[in-house]
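Let me begin by handing over the structure; questions about it come next.
Here the complex is missing one protein chain, while the rest keep their positions.
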Amino acid sequence: MTIDLEALYIDLHRHPELSFQETRTAGVIAATLAELGIEFEEGIGKTGIAAVIRNGDGPTVWLRADMDALPVHEQTGLEYASTARGTDPAGNDVPVMHACGHDMHVTAMLGALEKLVHTKDEWSGTIVVVFQPAEEYGAGAQAMIADGVLDRFSRPDIVLGQHVTPLPAGVIGVRPGTQMAASDGLTVTLFGRGGHGSRPHSTIDPVVMAAATVMRLQTIVSREVDPRDVAVVTVGSIHAGLKNNIIPAEAKLELSLRYPDDAARARVLEKVERVVRAEAAASGAERQPEIVTDHTLPPTINDAAATARLTAAFESAFGDGSVVDPGMFTGSEDVSWFAREAGVPLVYWFWGGVDPQRFADAAAAGTLDRDVPTNHSPFFAPVLQPTLSRGIDALVVAAKEFLG
Amino acid sequence: MTIDLEALYIDLHRHPELSFQETRTAGVIAATLAELGIEFEEGIGKTGIAAVIRNGDGPTVWLRADMDALPVHEQTGLEYASTARGTDPAGNDVPVMHACGHDMHVTAMLGALEKLVHTKDEWSGTIVVVFQPAEEYGAGAQAMIADGVLDRFSRPDIVLGQHVTPLPAGVIGVRPGTQMAASDGLTVTLFGRGGHGSRPHSTIDPVVMAAATVMRLQTIVSREVDPRDVAVVTVGSIHAGLKNNIIPAEAKLELSLRYPDDAARARVLEKVERVVRAEAAASGAERQPEIVTDHTLPPTINDAAATARLTAAFESAFGDGSVVDPGMFTGSEDVSWFAREAGVPLVYWFWGGVDPQRFADAAAAGTLDRDVPTNHSPFFAPVLQPTLSRGIDALVVAAKEFLG
Amino acid sequence: MTIDLEALYIDLHRHPELSFQETRTAGVIAATLAELGIEFEEGIGKTGIAAVIRNGDGPTVWLRADMDALPVHEQTGLEYASTARGTDPAGNDVPVMHACGHDMHVTAMLGALEKLVHTKDEWSGTIVVVFQPAEEYGAGAQAMIADGVLDRFSRPDIVLGQHVTPLPAGVIGVRPGTQMAASDGLTVTLFGRGGHGSRPHSTIDPVVMAAATVMRLQTIVSREVDPRDVAVVTVGSIHAGLKNNIIPAEAKLELSLRYPDDAARARVLEKVERVVRAEAAASGAERQPEIVTDHTLPPTINDAAATARLTAAFESAFGDGSVVDPGMFTGSEDVSWFAREAGVPLVYWFWGGVDPQRFADAAAAGTLDRDVPTNHSPFFAPVLQPTLSRGIDALVVAAKEFLG
Partner (left out) sequence: MTIDLEALYIDLHRHPELSFQETRTAGVIAATLAELGIEFEEGIGKTGIAAVIRNGDGPTVWLRADMDALPVHEQTGLEYASTARGTDPAGNDVPVMHACGHDMHVTAMLGALEKLVHTKDEWSGTIVVVFQPAEEYGAGAQAMIADGVLDRFSRPDIVLGQHVTPLPAGVIGVRPGTQMAASDGLTVTLFGRGGHGSRPHSTIDPVVMAAATVMRLQTIVSREVDPRDVAVVTVGSIHAGLKNNIIPAEAKLELSLRYPDDAARARVLEKVERVVRAEAAASGAERQPEIVTDHTLPPTINDAAATARLTAAFESAFGDGSVVDPGMFTGSEDVSWFAREAGVPLVYWFWGGVDPQRFADAAAAGTLDRDVPTNHSPFFAPVLQPTLSRGIDALVVAAKEFLG
């Protein structure tokens, strides 16, 4: 058999699913694994799948792909753009889009498995494949580990994974050391006192409290972090009130924080809490704000030796100049938990999804940040090829490098 | 027959309905009118009702009560507190509560009609009663006028109406001239550019744009309006984003503005627009904000002569000290449209709904604004009596004063 | 003799002096009093003068004029504009201008005294005249009282005073009850931690702390005061830092607060302190801000009976329509201390200084606030006539009304 991978990708792209709701996606994966004759288990960490290919003695290499999509209203204009909707954890009906490329991750992984199955004579050892849910909530890897995924087949000697990004299609980006930032997701609830929109003095206005908090949070990065250090304090959502003439009783902020390491994490979290509490006090709030940590992601740190070995393998396979150091990314991942928990090395690399000419033009004009949509943008979409084929080959090269 | 008004009030309180959705409420009213043998028409201005009592020669007095409730989560702790939910115009599922006392308005009006029907020998002329929908959207009066309500029965010689407020139960508040403020409701949409929460530099962050706008809007009242003039710029709702790690593409603000007259309206609206556009420019927005006026309410101006006459009638009926000048209210009403359109005088008065001892205690402690919930608060609830009986009597006294 | 009052006014205007430094001004006054043969004492309350005219039995009427100027750079373009400079309390060299019209107050008072001296047959009793220093610091009246001014000649039966304002020349403005607001002047010092401008993370930036404080203070008036009440929170000065590349260790704000009465004062002061302390906390300040009250001015409350009597006298003297109710002014005065301390009535009125045609044109265009400079503006300057003559006559009419 030969999987029609392009059709499979388009199908996944058209049917994105929110975190921990990837049931249709898991079904597509399961059906393909079955067609390929690969042993697998479903429902690990709610909607996750793990598969295994045993091929004699040798190391156990783990390959990981994530599956979930995002509450984004797709605006790519693609013929196969998503019009799907879903229900978020708060019960809201929201648009859903594969705005982070996990559909490409799944497709490339299935393509790689097909190749690895058909070239068993070229390698020996064990491949464990993890199709992880809920990467966007930073919760899927831990959910699979809690469900015992590490011990179901064979514990890893190394964990490998990849992410499609706004590099030129064909290019691999990887570096030793910190590849992606640590991150926390916080929900902050500010408590005011509601009342009539025409009588602000009888209320404690949570909208003003929230606005002042957002403005003050900016000063953490602008004034309190060493300009040479990486730190991000994003307020990704703000919600308060239902009607212009009612001052609501509370406001909700959702924050995404980024830092290079755990020491920086502690410092920034302390500052965020300080600002939030002080701005509530400035409003005369009668109840302390609530600050809840929704998820915590470790930094994604590439093992130095394994990264050097893999870089050489990629350059050998794809040619000189095909691998670049992309710098540390401020994005975050939960893939590390598999390697951390198992106590083994991790290598996590990026592969490009942008039409090379478009990338070159934007780079020449100095407008990369504006003209090349990044992950999570409603305009994000990898070019199908050569993105897909390079993603497949990268997984195959990497797996074989660390197998026998 | 005798209506059980207290049971009717509690029933309405338990079943609040959002603006232009007052079908159950209208059903209760229609059934009661039918029981009283009063002629009426339904479905005027979508869910409104108008009724008429003809009783020989004499002036035509219009009495108006509004019917709609608000998207507020009731927290009064009352045995008959609302647990209702509704769907707001944006399609959101929201809690609903009679947080503005319109249930009391309807009940008092039905009680007054019963009395007026049973005392036809004491007056002559025509009473037209308007049960108006969607006062909270500032849209119901105009909708009924557009449906021809002014000409269906008999055009008014005077329009009368009342509102329950945080005065002591038993007290009437009314003043000649401007009794309530003019108002506009605006929806402001700010356009940024979405992207990944870890890459703010590739976005134009609409959350920060919105927060800066809210903070800057405060300076209109604090710096640009004569401290002796009344002005309110409330941002009653702010919404942007669905997830902590996605910077959204836009933010929405809903504003409620208050002013004493149309000249002030023009000045404040110009300032709001100036601030909104400049803050978008400060963010480097690539698209101009949209500013939409959702409703416009005129000032509620009591006719001087009619107010003097009514004040005397109230004092005669209820005793010296029972009528106070409550000052101008910053709340707004659309009742004026009936009188404006017909070119006749209006008197619109407040009546108290707070337990007198509670009011006195809070006044003595200087904590009225904090301890006595105002309209639109989740804690707002008139004491049933003597609020209801005084509301009934006030309508009866007022109607008779201006009838033959 | 006849004083050349216009020349005297121009001389004073050219030689303005800051508060408690009015020595040249006092010299001009003393010389003129001597020429008029009026008994006086100098040096009361540092630079103040009190004079007395005894003329038989009858009441004692106090007339008060203030003498000091302001640190404003005059931009009126007048031929006799000030180019003077002075040293403020902080030791800074500053421009000085009679931007509040006290030069006109002094001149009108001297003109009135000349008339009263020459018409002694028309009145009986005692006139005490107070030329008060340092009204702009809110400190001069109390300084004169501390120096015993109330007992040096004859205690008042009534205290009278007047202020030139942006009403049309010829018009008197006065009202019973609260004529001018109560006020406090505060100095707030915010403490950060200084350092190199390129290393903000090693500092606590007091410039950002001050900016956030100023923005948050706006919300007191916009959100926390009843829109129907008068309140002003002005940050009149902000100072921090000496050089772009040094983050300073502290910032200073000077605030001017206005309210109608002492209860409002207490509420607003509490809010100001709450905001200042919370914003310091939001910055992580290691030292509490210092909040010092520089002066406290009571509300200026006109005695109802005396005001009615005086209004009638003005209308009789100047014609119907010559007296208007100007509403409460948000400006403040320390003249009240003389009446408060003596326990006698006060009447304090405004008189117009704007060319009537210019006023009428601006009023018609709705641009009064923009086109007619107010007191303390660098463009403020009364037209010399009929401002001066009406100011003289108003004092004469008022004094005679309350004398025998």
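Labels for the chains are A, B and C, by order of writing; each one numbers its residues from 1.
Operating definition for what follows: contacts are C-beta pairs under 8 Å (C-beta built on N, C-alpha and C of every residue); 3 or more make two chains touch, one makes a residue touch a chain.
These numbers were taken from a predicted model, which means no experiment stands behind them.
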Quiz item: With respect to the chain omitted from the figure, which of C:246, C:312 or C:360 is a touching residue?
Solution: C:246
Quiz prompt | Contacting the left-out chain in the complete assembly, out of C:254, C:315 or C:355 | solution = C:254
Quiz prompt | Of B:13, B:271 or B:376, the one touching the omitted chain in the full complex | solution = B:271
Quiz item: Of B:11, B:88, B:157 or B:224, which residue touches the hidden chain?
Solution: B:224
Practice problem: With the missing chain put back, which residues of chain B would touch it? List them for me. | Solution: 198-201, 203, 205, 208, 212, 215-216, 219, 222-227, 271, 274-275, 277-279, 281-284
Quiz item: Where does chain C touch the missing chain, residue by residue?
Solution: 70-72, 88, 91-94, 99, 136, 181, 183, 185-187, 193-203, 205, 207-208, 210-215, 218, 232, 234-249, 251, 254-256, 258, 294, 329-332, 369-370, 373-378
Quiz prompt | For chain A, the residues touching the chain missing from this view | solution = 215, 218-223, 226-228, 230-233, 258, 263, 327-328, 330, 366, 369
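By definition in this document, only the chains that are shown with their structure count from here on.
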Quiz prompt | Same-site or different-site touching of chain A by its copy chain B, using the half cut | solution = same
Quiz item: Between chain A and chain B, what is the separation of their C-alpha centroids in Å?
Solution: 48
Exercise. Pull out every residue in chain B that's touching 2 or more other chains.
Key: 215, 218, 232, 258, 330, 369
